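Before we start, here is the structure in question, set down as structure tokens.
Here the complex is missing one protein chain, while the rest keep their positions.
Each chain gets a letter, A, B and C, in the order it is written, and its residues are counted from 1.
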Amino acid sequence: MDFALNEEQEMFREYLRKYLNDVGQTKVARNFIKGDLQGFLDIHSGLTDLGCTSINISEEYGGLGLSSLDLVPFFEEIGRSLLPGVYLETMAFAVPLLELYGTTEQKENYLPQIASGSKKITLAWLEPNKSFNPDEVECSAEINGDSLIINGVKTLVSGGDIADIYILLVRTGEEVEEGLSLVLVDHSEEIKRNNLKCVDESKHLAELKFNSLAVPINQVVGPINQGWSLLQEGLLYLNAALSSQMVGGMDRVVEMSTEYAKIREQFGQPIGRFQAIKHRIVDMKLELETARSLSYYANWTLENSSDDRAAAIYSARSFAAEAYIRSASQNIQIHGGIGFTEEIDCHLYLKRARYFENYLGSSQDYNEQVALALAW
Amino acid sequence: MDFALNEEQEMFREYLRKYLNDVGQTKVARNFIKGDLQGFLDIHSGLTDLGCTSINISEEYGGLGLSSLDLVPFFEEIGRSLLPGVYLETMAFAVPLLELYGTTEQKENYLPQIASGSKKITLAWLEPNKSFNPDEVECSAEINGDSLIINGVKTLVSGGDIADIYILLVRTGEEVEEGLSLVLVDHSEEIKRNNLKCVDESKHLAELKFNSLAVPINQVVGPINQGWSLLQEGLLYLNAALSSQMVGGMDRVVEMSTEYAKIREQFGQPIGRFQAIKHRIVDMKLELETARSLSYYANWTLENSSDDRAAAIYSARSFAAEAYIRSASQNIQIHGGIGFTEEIDCHLYLKRARYFENYLGSSQDYNEQVALALAW
Amino acid sequence: MEFTISKKEEAFREELKTWLSENLPYGWMEGKREIPTTKEEYSKFLRDWQRTLYEGGWAGIAWPKEYGGRNATIMEEIIYHQEMVRVKAPPLINYIGIHMVGPTLIRSGSEQQKQKYIQNILTGEEVWCQGYSEPNAGSDLSAIQTNATKDGDCWIINGQKVWTSYGHLADRCFLLARTNNHPEKKHKGITAFLLDMKQSGVETKPILQMDGNQEFNELYLTDAIAHDADIIGEVDEGWKVMIELMLHERVGIGAELFSLEMRFNEMVEIAKEHHVNEKPLLEDRFVRQKMAEFYARYRGSLLNYYRNLTNTLKKGHPGPESSIDKLLVSELNKEMASFMITIQGHHGVLWKENAPVDTVWQDEFLASFGQTIGGGTSEVQRNTIGERVLGLPKDRGR
Partner (left out) sequence: MEFTISKKEEAFREELKTWLSENLPYGWMEGKREIPTTKEEYSKFLRDWQRTLYEGGWAGIAWPKEYGGRNATIMEEIIYHQEMVRVKAPPLINYIGIHMVGPTLIRSGSEQQKQKYIQNILTGEEVWCQGYSEPNAGSDLSAIQTNATKDGDCWIINGQKVWTSYGHLADRCFLLARTNNHPEKKHKGITAFLLDMKQSGVETKPILQMDGNQEFNELYLTDAIAHDADIIGEVDEGWKVMIELMLHERVGIGAELFSLEMRFNEMVEIAKEHHVNEKPLLEDRFVRQKMAEFYARYRGSLLNYYRNLTNTLKKGHPGPESSIDKLLVSELNKEMASFMITIQGHHGVLWKENAPVDTVWQDEFLASFGQTIGGGTSEVQRNTIGERVLGLPKDRGR
């Protein structure tokens, strides 16, 4: 029995924590909100130098050849500092899918560039006023010789203005699920990109319009018309990492509440002495630790191809998503008036929690996935 | 604007409170649990003398001719003292249905006897391992000349061993809803009655077996095959009264917690000083007052045939049912060890709350009724 | 028990309705409800609106007739708030002047103070703000440190206030300052000043809120000056004046409740119209159940309010039960707004002009955090209810 990150993983976390502290933690996100993209890109280089973007890329493509558990410190720490970017989609979706299903050409083309930090990939799935259901994917890719001709609109694309490549879910056939494919599309001027206002302003969302865009057919990931099942596989990796990212945010939220409750005095004593505050922070801590245990295990199941991986990952995701909103909300209340100001970070965590709440599916959707995975 | 019980109603509450205090409050229920039926019957006479059993019976049948709001103090007070009996089914179901739909003969036969306390009526609806849905009523009544021949089994009949008369929901036709009728059946030796163990031991539940029991056809309440819609009407009265009865229980529960938190000392101070306790009791109080407001209004809508009566009554019922369980549970926790003993009343309220939880439908069922009533 | 309103009250409502339809800013009733955003234009717009109210006889309706009010009953005040919520009327820029400072002046002000201020409050010519909270005195108001030192017939005031609403627009401030130190009883030795905001010793700095608004200010007092004549009540007895001032809020949380009711109804409409997986949201069982629960809770809160109001009508003044209303409404409001975001799915994170349904829910959700903190946090309300309604022992250290 050894249920803990190993020493290397904890050491890597310390490096990262120190690095992100040194660059001002949430300052990067705050500047990003104000429009400072370059500041983020500098940090991105820094993280690349630390090896963050090569963790789970195999050695032959310039990576470190590590696995999901080794991503945990990285995602917890960027969750903690609310770092912008598309690390989730790049490292925990594109990379595992390319490693598992990419052609040699695709791997050679993309993996080294991801590892070196020069390319960032995001996922384009949702369409305007549609749900995440497979029958609501209308964006089409028609085969024309060696090309796919793409028409349609994708919306709420995460990091739409910093991603270089999209993995697009497109309709290539009639069948509801077995008529969908995943295609790697490099960004170009031909794609009309509109930024969308998001309640979490550190997430830049975009709407993408494709008007007869031609893409070489060898940009399809895995077999054509098998995109939906590949997507399901990719969602396991993505949600395991997302649960860690949310744990990172919750960790900071609990820390903020705890620190503030120790120093803020009212009625002649630190407010952390009042059980209304103390016990609430304890409840936040309980949820944090539970979410953390679930996310560790979720990532462990990926690394070990465990039978219960779908149940483990999706329950980790939906638990963390709900708990994150609760603790980010309580954090504001515990801070009182100052928690309601823009100046203090409290609201940034709440907005991020809300952003993740329904990202790629609701908590109810993922609970239903848990039920199905358990053969209920 | 005058949203309060009137002076007469409050005065009546005081009389009742005093009377039930004098006879030892929950002692009646406790003795009843130990098998002392006579003790309860004595109290029943006393309540009859106070006029409780004639409140909403019209004057021509020996009643006081009052209305639903006048029942509120009565139901709150018996809820408070956990009085056994079938007052809910008699006063808030049988009486309004008889008044509204009974034949002159039925009224003359039953209402004066109810008013005088000599007859108690209960409702027999549910069947073994069935739900409250109309298609799950199988107990049948076949017309044979001037008689109905009844066959089948009813279960979980409240106060089965103290009721003199059953209102039976029976199948008289093929149609799912319009094939059901309500029949007044006097208890007799021919009906096989088995007592059932209930987690709330102050509720005596019975299973009733009917084996070709003949009942005069003029015992049907309202038109034949219209039993389901009559039942719906009756449920409005019953649930309005039930919400008051639950409020009465909650009122005592909040009082118990408050009193105990004032006198019980730990760590050198009354535990009510600890916010973990204080704020929890406040939350119980909030739910109590909300439930009370909803129940007052629910009964007001009945008296005033208000358009929103179904929404008002069913929301009052489901809110109170859920809140009662919560506060009865907290009451035990607040009492600590002593709350876990049989000796203190805490558990009696919890068990009663659980008994009411799904009585004649679940909170979800009633929430759905609210939605339907609001034309959602 | 009686919910119907009298003919006189009905006539009052009709009169107000008619007046509103004729006097609201142009296009308001039709949904064009835009208030300019620059400080000067914003201030002018709202002052104009209050002037319009005043001229129509709809400012300070609860005030005695001799001071320009119409001696409205509590029920009329309720109706007034209901109608203002119904038409989503512009905010009352001098809310603090009309609902709090004015009535306090009328009851406890000197003749000179009445002469000087009353009329200008009503017309909106002088806008008032409150100077209570300080960085180290939030929930614990008695801990204020802003200091007033006597110098001849002047008082020299130094310190910092926060959460001063309309502070940047206000002409006058109802300010609490410490004039005496009682180490044991912290609420002693506080004096209430009617401070002139238009002086060099007073600076305001807007506070940017998490919802993007700037409704509050920090207020810096550097040798600000008040005179003996600007003291209301007695020196060192300002705490009493503040308590009195709060009691003038006879109808309590009414306006917030009527807004909650309106928002609930809007929520139902959206849940009917908004489709997910080609089904109206309201047909989703989870949504129906939760909305039925909200129905019970908002109705229950409203009915609680009516029950407390009945008590207020009987006693003539509100009791500690008003904390129940405040706590229920603010918490429920937060939960409802949160739920509305949840059920919109991922599109629910889109904001402002990109929001799929009325963006009010995102803003409402963010703003709702202010309501469980401002005007006494939910924790303070729970203490008040626990101690003053239930009689539980007081917290240590208070």
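Here, a residue touches a chain if its C-beta (ideal position, glycine included) is under 8 Å from a C-beta of that chain, and two chains touch if they have at least 3 such contacts.
Predicted, not measured: the structure shown is a model, and the values here were computed from it.
Touching the missing chain, out of B:N6, B:N144, B:S212 or B:T341, is residue B:T341. Screening B:E142, B:D161, B:E265 or B:D307 against the full complex identifies B:E265 as the residue touching the chain left out. When the missing chain is restored to the complex, the residue among B:M11, B:I143 or B:V199 that touches it is B:V199. The chain that is not drawn here is touched, among residues A:V253, A:L294 or A:I338, by A:L294.
Listed here are the chain A residues that touch the chain not shown: 1-6, 69, 258, 261-262, 269-270, 272-273, 275, 278-279, 281-283, 285-286, 289-294, 296-297, 300, 311-312, 315-316, 318-319, 364, 367-368, 370-371, 374, 376. Interface residues of chain B facing the missing partner chain: 126, 129, 131-133, 136, 156, 196-200, 203, 205, 265-269, 274, 276-277, 325, 329, 332-333, 336-337, 339-343, 346-347, 350, 354-355, 357-360, 362, 364. As for the chain not pictured, it touches chain C at residues 285-286, 289, 396-397.
Here is the rule we use: only the chains that are shown with their structure count from here on.
Look at where the CA atoms of chain B average out and do the same for chain C: the two points lie 43 Å apart. As a whole-number value, the distance joining the C-alpha centres of chain A and chain C reads 40 Å. Within chain C, contacts with two or more other chains are made by residues 379, 382, 395. Multi-chain contact residues of chain B, defined as those touching 2 or more other chains: 275, 279.
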